[in-house]
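Only one protein chain is missing from this complex, and each of the others stays in its spot.
Each chain gets a letter, A, B and C, in the order it is written, and its residues are counted from 1.
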Amino acid sequence: MKKKVVMAYSGGLDTSVAVKWFIDQGYEVIACCLDVGEGKDLDFVKEKALKMGAVKSYVIDAKEEFAQEFVLPALQAHAMYENKYPLVSALSRPLISKKLVEVAEQEKADAVAHGCTGKGNDQVRFEVSIKALNPDLEVLAPVRDWSWSREEEIEYAKEKGVPIPIDLDSPYSVDQNLWGRSNECGILEDPWAAPPKDAYDLTAELEDTPDEPEVIEIEFEKGVPVAIDGKKYKLSDLILLLNSVAGKHGIGRIDHVENRLVGIKSREIYECPGAVTLLTAHKELEDLTLVKDIGHFKPVVTQKLTELIYEGLWFSPLTSALQSFLKDIQQYVNGTVRVKLFKGHAIVEGRKSPNSLYNERLATYTSDDEFDQSASVGFIKLWGLPTEVHSQVNKKDAVKQ
Amino acid sequence: MKKKVVMAYSGGLDTSVAVKWFIDQGYEVIACCLDVGEGKDLDFVKEKALKMGAVKSYVIDAKEEFAQEFVLPALQAHAMYENKYPLVSALSRPLISKKLVEVAEQEKADAVAHGCTGKGNDQVRFEVSIKALNPDLEVLAPVRDWSWSREEEIEYAKEKGVPIPIDLDSPYSVDQNLWGRSNECGILEDPWAAPPKDAYDLTAELEDTPDEPEVIEIEFEKGVPVAIDGKKYKLSDLILLLNSVAGKHGIGRIDHVENRLVGIKSREIYECPGAVTLLTAHKELEDLTLVKDIGHFKPVVTQKLTELIYEGLWFSPLTSALQSFLKDIQQYVNGTVRVKLFKGHAIVEGRKSPNSLYNERLATYTSDDEFDQSASVGFIKLWGLPTEVHSQVNKKDAVKQ
Amino acid sequence: MKKKVVMAYSGGLDTSVAVKWFIDQGYEVIACCLDVGEGKDLDFVKEKALKMGAVKSYVIDAKEEFAQEFVLPALQAHAMYENKYPLVSALSRPLISKKLVEVAEQEKADAVAHGCTGKGNDQVRFEVSIKALNPDLEVLAPVRDWSWSREEEIEYAKEKGVPIPIDLDSPYSVDQNLWGRSNECGILEDPWAAPPKDAYDLTAELEDTPDEPEVIEIEFEKGVPVAIDGKKYKLSDLILLLNSVAGKHGIGRIDHVENRLVGIKSREIYECPGAVTLLTAHKELEDLTLVKDIGHFKPVVTQKLTELIYEGLWFSPLTSALQSFLKDIQQYVNGTVRVKLFKGHAIVEGRKSPNSLYNERLATYTSDDEFDQSASVGFIKLWGLPTEVHSQVNKKDAVKQ
Partner (left out) sequence: MKKKVVMAYSGGLDTSVAVKWFIDQGYEVIACCLDVGEGKDLDFVKEKALKMGAVKSYVIDAKEEFAQEFVLPALQAHAMYENKYPLVSALSRPLISKKLVEVAEQEKADAVAHGCTGKGNDQVRFEVSIKALNPDLEVLAPVRDWSWSREEEIEYAKEKGVPIPIDLDSPYSVDQNLWGRSNECGILEDPWAAPPKDAYDLTAELEDTPDEPEVIEIEFEKGVPVAIDGKKYKLSDLILLLNSVAGKHGIGRIDHVENRLVGIKSREIYECPGAVTLLTAHKELEDLTLVKDIGHFKPVVTQKLTELIYEGLWFSPLTSALQSFLKDIQQYVNGTVRVKLFKGHAIVEGRKSPNSLYNERLATYTSDDEFDQSASVGFIKLWGLPTEVHSQVNKKDAVKQ
């Protein structure tokens, strides 16, 4: 009996060739394509898989599940890899893995396959996620295994009747979902070179952005963005709307030389207009509503969670425990943030909340002041005491500073 | 014999009144004014102190010492309080304290005085620093002690012949040095209100910035910015130059609801054109030259150092130990960063370094690839093993994710 | 109308004098005494308060609530202040505060009072906790306020008919609950002096411990110790039983020079036989059942939670968020730990669990080995790649190491 493989199918050259190649190797192929917000023509992809010889072709609109289960925790965590960019691809991989495993279990398949090469992060994310969800499934990586040059792959494609995409000449390697778009390769491999215009797609050039700002109000409930300018949206729609609105103002371009999990540095550019706008607004609301203790400890949780996600460990039990921490504090993150979108900036101009810890009567320098200034004297005395005693004891050291 | 006090003197109303008040209390007052890059007229301040009745009036140009000893470590640490703004005032306080103590020791004074109220951070920074440097000096805080209303203070000033400043109506409370300018009070006390135009001084409104970008190259040696467009500058001059150039493009405006050390939240705005430009460029160079281990651990050091500085503990021995860590890694931070200044953005377009760890032949997806893709198979197997074993053992938990 | 105060009453000299003193000041006093496992004679304390003049005298057996709500999180966190001792007093203070507030609200009292002096941690813990639970209650600290010398206090006591305790000559200051016993003062204030025999009470001198070990099995369910040698106990009883059994073997003596919150170092000794035994056993079970990710991150949570508890911030919302993290991971901590109690040691000799991640077939060096050793080659290549590239680029630096 033929072995069955569920292939993560995008409709592009690599995965189309892979379908053919699996069939050549004697596999029965089930294609599986997800929409995680990149605006795919699912009907086209579904048909193409069948044309390539897949016995079945699944297409799944996973946008809202992606937004709720994967993007939202990253938003609430303020997850920015290397303090630089929202996790984009790293967030969709565990979801895709989960769906592949579900299809594989339903179809009683023997294996699951992805189209990654051997030098990126995504191979790790897919394989670790799939093994975590079902250790009995074999994981195959045909593109990594066949190690063809581009020319060899095209030759094989032609021979097997795989259509060659018209954008084959594009020097870039792009991945996109509703949390953003990543781009690498080509001229971008030179970290001294400025990214050319055509490397970007979701965001306007600063030079082309409107000369009038646009001011929006984003409303959060328990850390979830639920409305814009008073109108409710489901999360995936809200993010896609912001991608469009903020993208028009050139918001969310990021250019990063990053440390990959596999030990090398790579230079990539990102466009995350919705993500950057929401991350900025959410942080402002937290600054207003969370006590200092939390504000100063949360970055530790953020960094660990960000690393886990980036490094393919979404299904580690630590991810879940860190999310419990985050969920607990989101109960306070209610309110409205007013954001001015202008010339590449998402500028928070105002924030208000029923949970606001900002107390004007404590903060003010006017006569409404309720702060007990005399308390400061004792506070300072004890606050500085260890340093003072240290200096007394180690005088010479203190002086040399 | 009269008691001698060295007063941190700014030339403003509070400290001028304080000089008079000290004299009333029977003190001999020595005024001491520092220029840390706020562009003060030192001659005027010197004279004014003497007119107020000070027996001596010190004025000290501390710009380069401030840049080298206090600003540079903060730049290299990427110190941003609450991941939001460079430390501005928190950096100048320990330097001013140090100078006050030096003058007090030289003049054999009994006490040192500052003009802070009882609800800000600066009182803590001054008092802890002074006590650390010389625990035998008394520290006085006349403005905190007399607890006058604005009206009472003005009445006293008039009575004693202290000139009332023409900007007395200004609702704002400003502090400035070469690393930036902070502003609070007035309408800014309402966190829902947008800061009005007149709250800013160092930076142009986005609407008024040039429509042509300006591209500069910043050169770093061991983490120190040493040249712009090939021309060498001493550090304080380089920062002041960038304040002017980047300020023109509207770079470095920050609006923050922050947690003060004394237990309250306050809303402040900052303008840090030079700081933001340098911090951005320096981080890019580190991203290129430091290994991932360092890149991912450094934020821990950064956060602790930032808190120590903000919280008045510059002279804690921990500050020194954290700086030893940072100094060790700056040896690799050499190279040039190309920055495009435009519409409020300092956009790094290119970076290069003799210590660059970016290796195009490892990163490339072209045929020049030297990366051993087959190594990934073993890597992924072991990397995911703990999560896989966990899932096998705790199956139900894995599934529920 | 008289003001009402609820006084935390222990039956000792300080709080008995305080009752009298409050009455002198015109207060109506309601005494409130908790048993948190120190083995108090509650009837005696209740009566004594009334004799002192209290209008009401509450006595509350809070042992099980203390064990479940305060001790258990500290056990599961492995909370050891400065990596040295379980938190003992710091854990009972928030509970006592909570009870005082409950009584105060029920009795419509105006104030709550504690018997702490002005230089310890407990005043902070009481006052911050009470303010967090009910900011409208006044908090009074008569002992801190009256600042009497020992002699003055005794004179006042005699005058007012407060019985002088027979152990008044004891040089020590002791606090005890079911999680341990702390002792300071007297000869212990000399950190070079060995603590004398009479400083200890719960634990046998090593010289006097049995020459035969005692082996017990402790069973945990979701991180909660539920049975010893197969017999179920409620948590407070289980801890008290272990205090007795492990105390007999001299387990849990700790001698520590610690950093108090109020800025000074103090030297204290602790006896925590049950706590040390349970903490040791619980950690062993976690080592067996938790993935490395969690094992290596949990200490960060532990340290922060420990500091919060020590520093009086039990009711900070961060405490709650950290507990959510801990609760999430405790689901895996099931199993049995075999402990040998002998000569001051709680030695874990064996551990087993249905959630054990130890896999003998992966770990073994026998022919049953299922570990894929060939995977190591690729793993090591990528694991070491950043360091290797760093060395190639920065050769001179690598050599000098």
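Assume a contact is a pair of C-beta atoms (placed from the backbone, for glycine too) under 8 Å apart; a residue touches a chain by one contact, two chains touch by 3 or more.
Just so it is clear, the model here is predicted, and its values are computed rather than measured.
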| item | value |
| --- | --- |
| Candidates C:57, C:277 or C:316 - the one touching the absent chain | C:316 |
| Residue ranges of chain C at the interface with the undisplayed chain | 82-84, 117-119, 123-124, 127-128, 131-133, 135, 144, 147, 149-150, 173, 184-185, 189-195, 206, 255-259, 261-262, 264-267, 283-284, 287-288, 291-292, 295-296, 299-300, 303, 307, 311-313, 315-317, 320, 338, 340, 342-345, 347-352, 356-360, 362-367, 369, 371, 373-377, 379-380, 383-384, 386-388, 390-392, 394, 397-399, 401 |
| Interface residues of chain A (partner: the chain not displayed) | 291-293, 331-332, 355-357, 359, 362, 372, 374-379, 381-383, 385-387, 389-390, 393-394, 397 |
| Interface with the undisplayed chain - residues on chain B | 259, 262-264, 290-291, 293-294, 297, 300, 304, 308, 313, 316-318, 320-322, 324-329, 332, 382-386, 389 |
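By definition in this document, only the chains that are shown with their structure count from here on.
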| item | value |
| --- | --- |
| Two chains sharing the most C-beta contacts | A-B |
| Chain A and chain B: spacing of chain centres that average the CA atoms, whole Å | 31 |
| Chain centre separation (chain B, chain C; CA means) in Å | 40 |
| Of all residues in chain B, the ones touching two or more other chains | 291-292, 356-357, 359, 362, 374-377, 379, 383, 386-387, 390, 394, 397 |
